[in-house]
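With one protein chain held back, the other chains of the complex are shown just where they sit.
Letters are used for the chains, namely A, B and C, taken in the order the chains are written, and counting of residues starts over at 1 for each.
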Amino acid sequence: MGMVGGGKDAFIGAIHRIALNMDGLIELACGALSINPEIAEDSGRSLFLSPDRIYLTYDEMIKKESELPADKRIDFITIVTPNFAHFAPAMMALDNGFHVVIEKPMTFTLDEAKQLKQKLEQTGLMLCLTHTYSGYPMVKHAKAMVQNGQLGKIRKIYVEYPQGWLSKLTEREGNAQAAWRTDPKKSGKSGCMGDIGTHAAHLAEYISGLKITQLCADLNIVVDGRALDDDGAVLLKFDNGASGVLMASQIAAGEENALKIRLYGEKGGIEWAQQEPNTLLVKWLDQPMQVLRAGANYADRLSSFATQNCRTPGGHPEGYLEAFGNIYRNFALSLQARLDGKEPSKEMMDFPKVEEGVRGMAFIDNVVASSQSEKKWTPFEI
Amino acid sequence: MGMVGGGKDAFIGAIHRIALNMDGLIELACGALSINPEIAEDSGRSLFLSPDRIYLTYDEMIKKESELPADKRIDFITIVTPNFAHFAPAMMALDNGFHVVIEKPMTFTLDEAKQLKQKLEQTGLMLCLTHTYSGYPMVKHAKAMVQNGQLGKIRKIYVEYPQGWLSKLTEREGNAQAAWRTDPKKSGKSGCMGDIGTHAAHLAEYISGLKITQLCADLNIVVDGRALDDDGAVLLKFDNGASGVLMASQIAAGEENALKIRLYGEKGGIEWAQQEPNTLLVKWLDQPMQVLRAGANYADRLSSFATQNCRTPGGHPEGYLEAFGNIYRNFALSLQARLDGKEPSKEMMDFPKVEEGVRGMAFIDNVVASSQSEKKWTPFEI
Amino acid sequence: MGMVGGGKDAFIGAIHRIALNMDGLIELACGALSINPEIAEDSGRSLFLSPDRIYLTYDEMIKKESELPADKRIDFITIVTPNFAHFAPAMMALDNGFHVVIEKPMTFTLDEAKQLKQKLEQTGLMLCLTHTYSGYPMVKHAKAMVQNGQLGKIRKIYVEYPQGWLSKLTEREGNAQAAWRTDPKKSGKSGCMGDIGTHAAHLAEYISGLKITQLCADLNIVVDGRALDDDGAVLLKFDNGASGVLMASQIAAGEENALKIRLYGEKGGIEWAQQEPNTLLVKWLDQPMQVLRAGANYADRLSSFATQNCRTPGGHPEGYLEAFGNIYRNFALSLQARLDGKEPSKEMMDFPKVEEGVRGMAFIDNVVASSQSEKKWTPFEI
Partner (left out) sequence: MGMVGGGKDAFIGAIHRIALNMDGLIELACGALSINPEIAEDSGRSLFLSPDRIYLTYDEMIKKESELPADKRIDFITIVTPNFAHFAPAMMALDNGFHVVIEKPMTFTLDEAKQLKQKLEQTGLMLCLTHTYSGYPMVKHAKAMVQNGQLGKIRKIYVEYPQGWLSKLTEREGNAQAAWRTDPKKSGKSGCMGDIGTHAAHLAEYISGLKITQLCADLNIVVDGRALDDDGAVLLKFDNGASGVLMASQIAAGEENALKIRLYGEKGGIEWAQQEPNTLLVKWLDQPMQVLRAGANYADRLSSFATQNCRTPGGHPEGYLEAFGNIYRNFALSLQARLDGKEPSKEMMDFPKVEEGVRGMAFIDNVVASSQSEKKWTPFEI
């Protein structure tokens, strides 16, 4: 595969490389790793890329790679550039027959997202969106419990994502991550909600199997001098009548990456916190709480969606990189199955796709619209 | 003192009695413990009350007690009846010169609350409202930290209060607690928000020292056949510009009494959870989190408001009953000081009073109004 | 009842008073509260004792009280003096027909303990030993689970009790608690093991229902200038063949009162930690861990020994004072039953008695002997 963006000066590119290396299924064969040619070259060399496959632009990369013989050519590209630079390489890759892995939020605008969706339908190619948190095994088990009806009808969802790293005007202190994420020209029409609110919304829909139908948003710019929201809360209504609350903040001083979700059904509730990801709390209406653990020796009773996404036995903690690796592994196994003319298993196909990407972009649009509205409820429109 | 309500068949009466017994400062001398004469008699006897001070109505009790000589007469009455039966005995007690301790929410309507406030201003008597959770030492230390500016300006408040005990139609299964709390004629215009939302709102205002100025509420009746809200979420605005989220639910299946509050300021955040009340987490923007503990050996650096509300050294956990006891103790010490012609200390006077009771009733009114409104924001009016 | 020791300058006396006040079953009627007459008088007055029942010595108290008419006379005395001053008032009380509540360790020497046991057998009176930690409801449920065979045969016990308060030579810095506890003339032949090791050993035997048969001890004086052990670890063998480890330390800098016990049987294990006492972790060999909670709504499935020692519903935490109160309540209910000519229930009789006191003193003797021996195993002799 080849990578667009993710040079030495970036954060998420290195994470993607560890994730795709993890299971020995994917080889990083080429890259257009930076818009800065020097960084692109340097980064490519330090990653042991073959010199003729270190490209200076995605355009060059896609063209050259598509001209290689099938057995040398990459199968897919990963796009890890800032949001505003997702669409063009993705579209060009699809146009040239490459599958695509792409960071969230999927595009800069909802319209771009819809175009990608249409293109995928036309080409039959695959797109994988790296909503990492849905790669954790206990998240998958939570989803399975809901699907199996173990909690009864879902009534209430709380999802929260407090971070503290934008508590100051970090973007003016040389933090490159902060700089582009708080810049409307690079990040899009929302800051905090686009960056982490979309993760929270995706997790809520992924686990519950429900769709948000209405929302009521309060977005805030807390730190003076910032251009985009750095905090917000959203009341939610879901398509089965359940209600929910989504909280996302980047000014929750002292918090790291404290994504947490709770769902309550008629029979019980579940709680999962990303910072202790191998544990799933299951609270029963009239029984003691159970603490389910990834890889545990009762794993035969965990969902196959969980067990097929574990690499270690219980008590040997897996983390964020393994969850990220699961997204890549499932995508790679699905791709391989298709290349082999086989039908991928449901477990393999369990990675976020273009539909989730479209809903994420719509979430951003709707949240921003609601935030600007004096009406309480805004319908979730796509 | 004397008690109105709280007979053998009640829950909160017994809690009040343990709390007031705890420090040996208060004596239960008389009671009108039930509207059921048999229960009133039985309960009085089993509490070793003198037979001539077991009354069948609060009316009788207040009259007879006010006729006793000053050294025999009670100083105050505690009212632990359902909400609709708070106002009349409270007003009569005040009219007869007795101080009052009263369960929350203070009255049935906001108007009654205002009348009590006026009466107290006229008489100079004291009213203590048992918002128990503000009696915990680490809650008091949290308040002190905010006041001292240790967290900088407060920017965000999350307060949540999930319970699961009304996940079914328990009120039809012989649960007396559930029956009156879900009955609009006894409980008032709100169920969940009146019962526990008021605690959450009080805690947020108590710790932060801020006042809610606007709110946007989503109240739900989740369990079919129920007459009052059993779940809700409220977006909040505070008078310093901070925003907040209040979540209260009685259908969060599997939760016990999981009141929790988090406040974030410019410099750090704090987190306190009622189910582990001796711990206060202090999260710093750029330092490791600290775990402050009630009674710890660095207690000299805890606020006097915290240390004067501890009975045991660190690691000997105090709980709900001690927090409740603190409310009574502070009230009793303040009362004693006044009777002795002295000025009570600030620490003694740190118990919830009529002002909090009025704000609690206004919270209920405003939340219900907002819930019925199509406009996003409802101003907090009293 | 009457109290020996526990004046204003003491710690544990105040704790006892809160515990015995808690349930309104016991009245503090007299006291010989200090060997310092001024403190004795002062303390008595501030506790509202009748002036003629404020005594200056236990001797005077026991004599005068035994001359009172039966309906005015106290039923029992509580002894909360330092260890060396337990035996004489206890024996005199028993000789005069009073029941006794006594702090642990029960006496200064094993021989005194045996004499108390003999006297109790002769008189038929009752002795209650305040091993507080066995008063917690979840400790009682743990014991019930072992007895019911839910864990299978017990194979391993870990019990640990780290404290940090003697990390420095606190006894020379005016800490009265530290002073007598580290003084062999007042505390006995062991410091740490006598003070807290005995609690740990008691808890292990109480929950498991097993008896220690052999031990191998390593006692240390860590802080220079101290006369008694302030740290130690003991390997244990139990009468069913299980093995165990007991760790107690008062130089574990930064620890509060971190008593914790784990037992493992053939089918599962349990873990209970005093600083979060309302929770009992139950770990199953091939099922998810369960988190049992005091007062929870599945309480009907908790042991009656647990439920009869709870005062609040789930999520309203009870703590150390309530556990202490349970010891007193059970003793008082048993005493009342006997006075009423009834047989107390098993649950009422579930408080530590003289047998546990004798075993505690033997534990101290055997641990000290083992510590001084070059042989690995020392048999547990009484």
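Following the convention adopted for this analysis, a contact is a pair of C-beta atoms (placed from the backbone, for glycine too) under 8 Å apart; a residue touches a chain by one contact, two chains touch by 3 or more.
These figures come from a predicted structure and were not determined experimentally.
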{"item": "Missing chain: touched chains present in the view", "value": "A, B, C"}
{"item": "Residue among C:59, C:218 or C:355 that touches the chain left out of view", "value": "C:218"}
{"item": "Per the touch definition above, residue among C:23, C:41, C:112 or C:160 touching the missing chain", "value": "C:160"}
{"item": "Residue, one of C:87, C:108, C:133 or C:264, that touches the chain absent here", "value": "C:264"}
{"item": "Omitted-chain contact residue, chosen from A:209, A:313 or A:379", "value": "A:313"}
{"item": "Contacts of subunit B with the absent chain, listed as residue ranges", "value": "282, 285-293, 296-298"}
{"item": "Where the missing chain touches subunit C, by residue", "value": "151, 155-156, 158, 160, 162, 164, 167-168, 216, 218, 220, 222, 231, 233, 235, 243, 245, 247, 249, 251-255, 262, 264-269, 282-285, 289, 373-377"}
{"item": "Hidden partner interface residues of subunit A, rising order", "value": "11, 14-15, 17-18, 21-24, 28, 47-48, 163-165, 255-258, 274-278, 293, 295-297, 311-322"}
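Criterion: only the chains that are shown with their structure count from here on.
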{"item": "Far-end chain from subunit A, centres as C-alpha averages", "value": "C"}
{"item": "CA centroid of subunit A to CA centroid of subunit C, Å", "value": "55"}
{"item": "Mean-CA-position distance for subunit C and subunit B (Å)", "value": "35"}
{"item": "Computed distance of Cα centres, subunit B from subunit A, in Å", "value": "43"}
{"item": "Subunit B residues counted as touching two or more neighbouring chains", "value": "164, 255"}
